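A single protein chain has been omitted; all remaining protein chains appear in their positions.
The first chain written gets the first letter, and so on, giving A and B; residue counts start at 1 in each chain.
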Amino acid sequence: MNFTPPLLAPAYPEIFLLMALSALLLLDLVVPDNRRFLTYAYSQLALVATGVLLVGGATGHVFSTFGGMFLDDPLARSLKVVALLAMALVLAYSRTYNQRHGLFRGEFYVLTLFALLGIMVMISANHFLVLYLGLELLSLSTCALIALQRDSSVATEAAMKYFVLAALASGLLLYGLSMLYGATGSLYMPQVANAIASGVADPAILVLGLVTRRAGLSFKLGVVPFHMWVPDVYEGAPTAVTLFVSTVPKIAAFAFFVRMLVGTLSPMVSDWQSMLVIVSVLSMLVGNVTAIAQTNVKRMLAYSTISHMGFLLLGILSGTVGGFAAAMFYVVAYVLMSLGAFGLILLLGREGFEVNSLDDLKGLNKRSPWYAFMMLLVMISMAGIPVSVGFFAKLSVLSAVLDAGMTWLVVFAVLMSLIGAFYYLRVIKLMYMDEPSDISPLVAEADHRILMGLNGMAILVLGIVPQPLIDLCMFSVTRSLGSG
Amino acid sequence: MSMNSLYLTVPLAPLAGALLAGLFGRAIGRTGSHVVTILGVAIALVASFFIAQDVFAGHEFNGDVYTWIATEGVAMHVGFLIDPLTVTMMLVVTFVSLMVHIYTIGYMHEDPGYQRFFSYISLFTFSMLMLVMSNNFLQLFFGWEAVGLVSYLLIGFWYTRPTAIYANLKAFLVNRVGDFGFLLGIGLVLAYFGTLDYATVFSQAPAMAGRSIELVSGSPVSLMTAICLLLFVGAMGKSAQMPLHVWLPDSMEGPTPISALIHAATMVTAGIFMVSRMSPLFELSETARSVILVIGGSTAFFMALLGLVQNDIKRVVAYSTLSQLGYMTVALGASAYPVAIFHLGTHAFFKALLFLAAGSVIHAMHHEQDMRHMGGLRKYMPITYWTSLMGSLALAGIPPFAGFFSKDAIIEAVGASDIAGSGYAYAAVLAGVFVTAFYSFRMLFMTFHGKPRMDDHTREHLHESPWVITVPLVLLAIPSVVAGMVFVEPMLVGQYFGHSIVILPQDDALHELKEEWHGVAGFVLHGLQSLPFWLAIAGIAMAAAFYLKWTRLPGLVQDMMGSIPTLLRNNYYFDRFNEVFFAAGARCLGQGLWKVGDVFLIDGALVNGSARLVGKLSERIRRFQTGYIYHYAFVMIFGVFVLMSLWFVRV
Partner (left out) sequence: MTDLTPLVFSAFGLVLLASAVGVIVARNPVHAVLFLVLAFFTGAGLWMMLEAEFLAITLVLVYVGAVMVLFLFVVMMLNVDLDRLREGFWKYFPVGAVVALIMVVEMVLVVSSRQFSTLGLDGLPAPASYSNTRELGLQLYTNYVYPFELAAVILLVAIVAAIALTLRKRKDSRYVDPSAQVRVKAADRIRVVSMPAEKDPS
């Protein structure tokens, strides 16, 4: 049997991250509890080094290795860099919270980095089995993270829900994959694409597989009707974990949607397009409408996430390169906003107190004008008000849909974001117009203030000069998907 | 340093100054604030000089420095178009702005909003430079709105005064009317040309000259006329042409340096500049130019008349500004764009000078603005007096002061024009010369000559203003005297503007002037024999007679005139009309719309109704979220089932 060892260079970032992780597992044993900061610093360092490898190794071309299972293209590189940045922010924002809530442990860092590895694997997956394994890696780590606060019964309940439903979703995904394998005889994405394009595969089986497979993937994205876990988990999980769950995995979700639907199933565009329309419409409807009735900040943001994911799908379902670039822009913008929102909730908490109810945000402007202003930026961006990155994200997605000729969908989406504006603006009203129920001034550490400032400014600056990010998205998408 | 970065320096240096003074004003203190802003503007001025040299050596520039957004079809850039027209404006703007900055140190030194003020005027300089340096409509509009915004902020600078708030609101609203037209004009350009870039639009314009559009179906309008008229509506708002002039006199509520910089020298001339910049478009529509002539002529004459009855020193200068803007507009209508820009430049110098001198007087008089309480200030404030005299001579159009050349050229150009409305405009500007000379010397005599009419306390404290105030006066007086002589030949006869202004041969009103050109001295001699000069002399003589010799005459004349002075004092009832008709009408309409549209339809049915509907829906959907895993799982399975069934039916 002939076998040539695979080329490792394209996968250096992943390999390095895994090695750094394994080292962390060992190192963490000898770090005493009162010097846990070392673990934190080490994790950040590992992220930085991985980022350096990623950026340094970027060529702008498409490579594949491990017998074609691993794909390294500009899309993967840029998404991984975004994921790394988001992860670094997650770790930074959650540092104080973790110290206060007994999560400042090696496991937190090990598990988040494992989840990141899963995300990177998914982003680069060119084989459905690898995609599945990456997904499982992510799910399992996430589930453990949610349950990490053992003494909290809500966290345990949330972890239980996540675990069971994720297992169900994985089952559906596997079922769909088996259908795909049955219809095409391969799990390599390019071969599957060939089989579908040449008409060898049976369309009915393909559609059956498509439905179940997409259901499995939609779970991670949290779109209707696979969204039920989102509010419960967001609310129940420790906020630091919520911050993670609401941001970085969405990048992977976007990547696998694009890889699966565009790279592989592009001949079946009419089938998955209408499927995505239904899901996206339902997500925007349920997400925006239900968010209004929420009194808990985390739940409100959970529903907001659902509606954002509906918007994200709009870009994908347009089926054009411009649409995918718009969706990529959207996912980056969303990650920025979500980091800001949950990051602020994290930072506003203090010893023995967490921001849960919307009322806790009352009069924030009086207590900390800086944080209130950052929250204002995040909220106007989420609502899609101009001069924020959220506005351009919505605009580009909607114009992609308009180009695809679905005017009614655009009208619907605009209506929905109008409804959505209500609850975002309510937060602003609470912060600026209402009297605080708790008048103690907020103290925050310097690194949090600076990072949050950068986060907020990024939302603002990308809203004023979005072109570099638009260009990056366009470049990644055309280079990676345009040819294939 | 490459030219490109030099171009960028010009607007960015004042912006940096504005940001530093605005955001860190408290940290860098009063001195720090004026140092950074003055430094920024000075850098811009020096850079403008270098650029001007470069341009007149033949290096013009038109390019984008930054692409803001590129969507399908339309790219929105930040770019510069550097040509003689632009550098002329750049020099005028930065020079006057620098003078005003220096002047402000003295004028505002007791004001608590010192840093804020410096930040605003530097921000204004940035905006104005962006406006004039733009190479596309979008950036033009940005600058247009930005100067409007800063103007609004500065008119209401003393925001605790109700009159200031009223005035800035008025300025804002009136400018909205103009901007609305302007925006529609830009929209038409975008719709029919598909681009916002000047060069592309101008090169395509001749091909579009014959096109007509139907704004109201059934009545076709020439596309060019529609675009030009809409753009001119914008110019009317910003350059305060009748009937959109009402905001400018009230804008005098702002501090005097602002009146000089924004409401005399630069911002209000943006409309003139814009029309000159758009000369390739305006040349294609004679109808539009006729309208411009009529509006400009009316403004020039009727606003000058209003200057006769004002007693507030700043208001006299304000009405004079309105009238002079009318002159420039008339020149535009006569296709004499170079003359308009020429007058814009000379006017900027002598009008800024007059405003700053008025400010100097006001400063010395402890913020007394009524001329009836002044008089005899000549001996207390010699520098202010002499510079004011030069400014007034320039304004009245006495050779060889700067105003003479530009104003005489305008009159000549209008006389040579033969499109509809030119006869009316010619009569208006001729009569305007007499009135201008009269009111400007009325002001000079009432303020500086005659018996002191102020109270004793004020008189004891009278003294010349400090050097930070007098130096700008002197520096502005120099161009007020010589700018005309120096620039008249290249600007009017030579190829000063090159290709930056387009005049069709058949419209060239300056043609005659060029044919008979015998040098500057010849122009002056010709001017001495012509009607305008004697009208101006007559105006001055009459002012001397009325206000130096027989000081009871004005009262007698007023009594003889009947109701005319009252009409004038009430600004032809424009404000009254606006209040009764537009403001009250709008309020009435608003009330109606509010009660029927808002309260009943929108609030009642749409907002509250839909909110109630959404709220109910929200409650309903929320109940799905039971918290039971098996419900969640069922929803998932059911979702798969529905999707599958849908596609099962289809396949």
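Some notes on this structure:
Keep in mind that, in the parts below, a contact is a pair of C-beta atoms (placed from the backbone, for glycine too) under 8 Å apart; a residue touches a chain by one contact, two chains touch by 3 or more.
Note that the structure is predicted; figures quoted are calculated from it, not measured.
Taking the complete complex into account, A:110 is the one of A:110, A:255, A:268 or A:376 that touches the chain left out.
Contact with the chain that does not appear here is found for just one residue of A:127, A:161, A:308 or A:394, A:127. Contact with the undisplayed chain is limited, among A:76, A:119, A:169 or A:201, to A:201.
Looking at A:96, A:141, A:218 or A:288, the residue that reaches the missing chain in the full complex is A:141. Summarising the interface, chain B meets the missing chain with residues 630, 634, 637-638, 641, 644-645, 648. Contact between chain A and the absent chain runs through residues 1, 3, 6, 18, 25, 66-67, 69-70, 105, 107, 110-111, 114, 117, 121, 127, 129-130, 133-134, 136-137, 140-141, 143-144, 147-148, 150, 182-186, 195, 200-202, 204-205, 208.
Going forward, only the chains that are shown with their structure count from here on.
Here chain A touches chain B in the complex through residues 160-161, 164-165, 168-169, 172, 203-204, 207-208, 210-212, 214-215, 219, 224-226, 228-229, 231-232, 271, 275, 278, 286, 289-293, 322, 399, 403, 419, 422, 465-467, 470, going by the rule given at the top. Partner chain A is touched in their complex by these residues of chain B: 67-72, 611, 614-615, 617-619, 621-622, 624-625, 627, 629, 631-633, 635-640, 643-644, 646-648, 651.
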